[in-house]
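Of the protein chains in this complex, one is absent; all others appear in place.
Going in written order, the chains are labelled A, B and C, and every chain counts its residues from 1.
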Amino acid sequence: METFATWVSFALTLCILSFLYRDNPLYKFAEHLFVGISAGYYIALAYQETLRPNLVDELARGNLWRLIPLVLSLLMFTRFSKGLAWLSRWPLAFIVGMYAGINVGAYGRGDLIIQLEATMLDFLHGGWGGVSNFLLVAGLAASLIYFYFSKEHTGPLRVVSRVGIGFLMISFGASFGYTVMSRISLAIGRARFLLADGTIAAILVAIITVILVVWSRRTRSRPGEST
Amino acid sequence: MIRLPGIAAAAALIGTAAFAVEPPVSPRSFDTANDGGRSVTVEWDAPVPAEPGVDVIVVRTGADGEPVEVGRVPMTDGKLVDRSGADGNGGPENGVPYEYRLSAVDATGTESAAVSAGSAVARPQLFNRDRFNVLILLLLIISFVLINVVRARNGAKFFVRRLAPVDAMDEAIGRATEMGRPVLYVPGIEEVEDIQTIASMLILGRIARKTAELEVPLRVPTRTPFVMAVADEVVRAGYMAAGRPDAYREDDVRFISSEQFAYCAGVNGMILRDRPAANFYLGRFFAESLIFAETGFAAGSIQIAGTAEVTQLPFFIAACDYTLIGEEFFAAGAYLSQDEMLLSTLKAADWTKVLLVTLLLTGSLLMSLGYPEFREWFVVR
Amino acid sequence: MPGALLRKLEFVDRRWLFLMMACAIVIPLIFPVPLPIAVTDMVQDLYDSIEDLPEGSVVLVSVDYDPTGKPELEPFHVALFHQIARKKLRMVIVSLWSPAPPLTEQVIAEVGLETTYGMERGVDFVHLGFKEGRQIVMESMGRSLRQTFPVDRDRTPVSEIPLMQEVDKYDDFAMLINISAGSPGVKEYVQVVQSQYGIKMTGACTAVSGPDYVPYYDSGQMLGLAAGMKGAAEYEVLVGLPGSATAGMVAQSTTHLLLVAFIVFGNVMFFLARKRRS
Partner (left out) sequence: MKRAVSLTLTFIAGFLMMADFFVPHASFRGVVAEVRQWGLIVVAFTYVLGVANVAQVHGRRISRRESDWFNSIVLVGSMAGMAGLGIFHSHDSPDSPFIWLFNHVYDPLSSTMFALLAFFITSAAYRAFRARSVEAALLLGAAILVMLGQVPVGAAIWGGEDAFLGGFPGIKDWIMSVPNMAAKRAILMGAALGAISTGIRVILGIERAHLGGGG
C-alpha cells in the first residue's frame, strides 16, 4: 500500500509542478482535484467536529436553545429561492455583527492601546538603547503622520512624512526578506519529499515530460501561455 | 524536684516562642473585585523574621457553622483567592457572609493559633473597573467616527491630500489613448463584501468614466461571479456618466475562474495577448500579486497597484510604478468617489492619529523624565 | 555591454531561472554542508519560558496550520512535543484550522508521545480536534473549554476525560502555545485572548508573518516567538534534536544567495540600460 501511496502523491506533485513549464491539462486536472478534495474534506470536518458535537448532540441532550442557530442556519438555504432570498440576510447579519463586536474590542486592546503603551519609551537613558528607543518612537510617530490625509504634506510635515515612508520601506524590505524564506521553505519541503524515493521520482518525471512534449507539439504553443 | 518556675516557665515560653509558629500578621478578607462573583480574596503579611517553609491554612465557616478548609499556600504568597474550582463547584456562595480563619503551619506540622481575617461576602460586579481606560479610549474613537458620519451626512466637505498614484492614473490612461492599447483593471481576488473590494469598485467607477471619455478599451477580469456582477454595474454607470453608454462592450468585464492560480494564468494570458498600456491592481491580493506585476513589467505596461494586504505590498512596491500603501488605498477610494462612508472613516482615523501621536510623544517624554505614572494608565489588565 | 546582449539578458526565458532555482534547492539537499545555526533571543526566550514551567503544569497547544505550513512549522511542532514530554508537562491540544488535526496525530506518532514517552491519552494529554468559528472559538474557550469542546477528537465526552476535570478556563493553564500559519492564529490569539485573560503566551509562525508579530514579542504580549524555518532550526538546536529544519537551512542559504544575486544583477542591467537610453 505504501508504494502505491508514493506513486500517487509523487504523480500529483509533478502534475502541479508542470505549471512551471506551461498551463497544461495535467495541471488543470490536479488543480480541480485539489479544489474538490479540500472542499469535501472541509465539509466532513465542519460536520464531524463542530455541527455534530455542538448542535446535533446538544439537541439530542435536550438543549433546545440550539434550535435557534439551527433555524438561523436553515434560513441560509432561502438564498436559492427568488421570493425568500432576503431571509438569507438574517444569519449573515448575526455573524457579521458578532465578528464586528469581537474585532472592536480585540483590535482596540491588542493592536492599539497595548502597542501605544509599549512604545512609550525612555529615550534619554541607556546609551545606544536610548538611541534605538528614540528611533522607535520617532519612527512610529512619523509613520502615523505619513498616513495623515487631512492636510497637504508641505513644509515640516513633508520632512516628517518622508521619514515616515523611509521607515515603512525598510519594514517592507524586512517582510520581503522573510517572505522569501517562507516561499523557499515550501519548495525545499517538496524537493525533500521527492528525493526520498529518487527512482520513482525520476520515472515519473520522465513520463510527465514525454506527455507534455507530445501535448505541446500537438497544440503548437499558443502565444501568451508562458514566456 | 526543685521547682524552677522561672526557668521552666521561661523555657516553656521560649520553647513555645522558639518552637511555636507565628500566625500571619494583619489578615484581611474581602470580595474579589471585578469578577463574576463566588470568590473571596484573603490577604496577610508574613511575620518578620519570616521563617522558611511555613505554610498558611485558610479555613472558611459559613452560616451553617461548618468549618471548610479552603487551601494551603506558602506564607510568602501573602494571598489566597477562594473561588470555585475548575469543575465548577466549591467556592463561597454569592451574598452569604463567611468567617475566614488563618493558621500557620511549619514543615514539622506544628500549627499556630488560628487568627480571624474577619468575614466577607462574595458578590458579582457589573463593571470591571480595571478596564476603565480601555472603555474611555474606545468611546473616544467611536465618538470620532460618529461625529464624522454626521458631518458627512450634513454635506461637510472633507479635504484629502494629493496622492501620487492617483495623479498617475489619468496620465496612464492618457498614455493608453496615445498607444491605442487597452487598460487592464484587476479588482483583487476577494469576495464582493470585503472592504478592499468595495473600495476597488469605487475607484473602478472613476477609471471607467475616464476610459469612456478617452474611448480606450477597458478589461476587467474578476475571480468571483458576484464581483463580476458589481463591476459590470459600476463600469456601465461610468460609461453612462461620461455620456457614452453605447461604447460599453459586454465581455469587457469577465469572470475568469474562482481557483486562485487558474485566475492568475488567465489574467497573465490577457496581459501578454492584449499588451495593455496601463495595468491597475486595486483590491485585496495574496500570493498572485507578484505574478501579475512581473508579467505586466515584461509586457512594458505602466502599473499602478493599491492594497491594504500588508504581506503583498513589498512585491507591488518593488515591481510596479506606483503603489497605494495600506490606508492610502482607502484614501484614494474616498477621494475619487467622494463616498460618505470612506470619507468619514478617513477623517475619524486622522483625528485619532493626531491623538495617538500626542499621547505617544507625551508618554515617551514623561518616561524619559522619570514619570512612568502616565504610561501606567494605559496598561490593559 | 552591447545593447543586444543586454536586452537578451534582461528578458531571458524565465524557465531558465526556474531551473537555476531548482538546482539551488536540490544540490544542497543531496550534498548537505552543515552550517552553524545562531540562536536569537526570541527563540531562546520561547525555549526558556517552557523550560521554567513546573513539572505537571498543563499547557494549551493550539495547532493552526495546514500542509502548506508543514515545512516551516512541523519541525517546530515535533521539537515542541519532545520538550513538553521531557518536561513531563500535560497538554490539551485544540485546532482552529480544519486541516490541522491529522497533522497533529502524525506528530504525536512521530515523536512517540504514547510509545517512547509513555504519556497516556486522556491523562497526560488530550486532543480535542477542530472547531469552526475562528475568534468566536477563542472567546468561547475563555468562558468554558468544556462547553466549547463537548467531546474530544475520538468523540469521548470531556466529562469522562480525567485531565479535562482540572482545566476549563484560560487561568487554569500555565501557558498558551500557538503554532500558526496565518489567520486565525498568533495575531488573533494575542488580540482576543492574551490581552483579555493575561495568559502567558508563546508560539511559532511562518516566516511571512515574522516581521508582523515582532511587535507582540517586544511589548511582552508574547514571551517568545519562532519565525519560519530559521526559528524552527534554532529551536531544534536548543531542544538538542537537529531535524529537518536544520537540514533545510543549507538549501535556504544557497537560494537566498541566488535571489540576492538576481536582484543585484537585475538592477545593474536596469541602470546600464537607462544610462544607455538617456
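Convention: a residue touches a chain if its C-beta (ideal position, glycine included) is under 8 Å from a C-beta of that chain, and two chains touch if they have at least 3 such contacts.
Bear in mind the structure is a predicted one, so any value in this text is a computation, not a measurement.
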{"item": "Touching partners, among the displayed chains, of the absent chain", "value": "A, B, C"}
{"item": "Identified contact with the non-displayed chain, of C:Arg7, C:Arg86 or C:Arg143", "value": "C:Arg143"}
{"item": "Subunit A residues touching the omitted chain (full complex)", "value": "5, 8-10, 12-13, 16-17, 19-20, 28-51, 54-55, 58, 65-66, 68-70, 72-73, 76-77, 79, 85-86, 89-98, 100-105, 107-109, 111-112, 115-116, 119, 132, 135-140, 142-144, 146-147, 164-181, 183-184, 186-187, 189-190, 193"}
{"item": "Contact set of subunit B toward the excluded chain (per top definition)", "value": "34-38, 124-128, 131, 134-135, 138, 141-142, 145-146, 149, 193, 195, 198, 225, 258, 261, 287, 290-291, 293-294, 297-298, 308, 310, 314-315, 317-319, 321, 326-327, 330, 341, 344-345, 348-349, 352-353, 356"}
{"item": "Residue ranges of subunit C at the interface with the undisplayed chain", "value": "10-12, 14, 17-18, 20-22, 25, 35-38, 40, 66-68, 70-71, 99, 101-102, 105-106, 109, 129, 131-134, 136-137, 139-140, 143-144, 147-148, 153-154, 196, 210-212, 214-215, 218, 230, 249-250, 252-260, 262-267, 270"}
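Definition applied: only the chains that are shown with their structure count from here on.
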{"item": "Pair joined by more contacting C-beta pairs (A-B or B-C)", "value": "A-B"}
{"item": "Interchain centroid distance [CA atoms averaged], subunit A/subunit C, Å", "value": "15"}
{"item": "Touching two or more other chains - residue numbers and ranges from subunit C", "value": "11, 195, 208, 212"}
{"item": "Touching two or more other chains - residues of subunit A", "value": "105, 109, 114, 117, 175, 179, 226-227"}
{"item": "Subunit C partner contacts - residues on subunit B that touch it in the complex", "value": "86-88, 298, 310-311, 380-381"}
{"item": "Footprint of subunit A on subunit C - complex, ascending", "value": "11, 13-15, 18, 21-22, 25-26, 29-30, 68, 70-72, 98-99, 101, 129-133, 135-136, 139, 148-151, 153, 155, 187-188, 190-192, 194-196, 206-208, 210-212, 215, 218-221, 227-230, 244, 247-248, 251-252, 255-256, 259"}
{"item": "Contact footprint of subunit C on subunit A as seen in their complex", "value": "20-21, 41-42, 45-46, 49-50, 53-54, 57-58, 98-99, 102-103, 105-107, 109-111, 114-115, 117-118, 171, 174-175, 178-182, 184-189, 191-192, 195, 226-227"}
